[in-house]
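Complex shown without one protein chain; remaining protein chains in place.
The block that comes next holds subunit A.
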């Protein structure tokens, strides 16, 4: 218990003008843990990821990675602490090939020879995109681009992987493959996964954190969370005495 948590936020808040996107979030993740983050649209999940990666700076509160505060660090410096992210809409080097995308990710922290090996192993074994290795990512379908970005993040060999809706736009079989891949990646990296699909969540997660209106609503094991009345309310929009909720 001597080690600090891999990620820890304390009273983390950010607001954009009048909008309180993330409000007073205390969150902690152990090394090797896999956590699912759920919540209706606009609950602040993606913004929370942006705070963890340094794309946004918090209005108040702190984020620590491995016990080290990331305040004042640039995005690339946070990445070098071992944080990798797959964004909701795949963010790739569109005019470069699949292999080059993944190679560039590996090359940052490895020699050229090692980067070649990692790129080969990620493409062939981990995401299975061998037949597209030399295809420009701009030409691929949304689903394949999701996998390429997963490959890019894996090739980074980060300690912590943030996945923003990895299964979005995927069909049954692909979703199953993605769940398997996530479990496999989790053997070497801790993960925070934002997802909406409850079946998918049940398949991969033990602990779930629910966001609503920028705050942590509940944090518990999957079954408890799914049975929680408040969670059902925010997801199904059954709140009374309020205007229409954004969630559904």
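Just so we're on the same page, a residue touches a chain if its C-beta (ideal position, glycine included) is under 8 Å from a C-beta of that chain, and two chains touch if they have at least 3 such contacts; residues count from 1.
Convention: contacts and distances are computed from a predicted model.
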Looking at UniProt, which of "Branched-chain amino acid ABC transporter permease", "3-methylmercaptopropionyl-CoA dehydrogenase", "Ubiquinone biosynthesis accessory factor UbiJ" or "Peroxidase" names the chain we cannot see?
-> "Branched-chain amino acid ABC transporter permease"
Only one of A:40, A:58, A:84 or A:151 touches the unshown chain, namely A:84
Residue of A:116, A:186, A:207 or A:220 in touch with the missing chain, whole complex considered | A:116
Give the residue, chosen from A:27, A:48, A:103 or A:235, that touches the chain omitted from the document.
-> A:103
Given the contact definition stated above, which residue among A:12, A:70 or A:92 touches the chain not shown here?
-> A:92
At which residues does subunit A meet the chain that is not included here?
-> 53, 55, 74-76, 79-80, 84-85, 91-97, 99-100, 103-105, 107-109, 112, 116, 119-120, 133-134, 136, 138-139, 152, 156
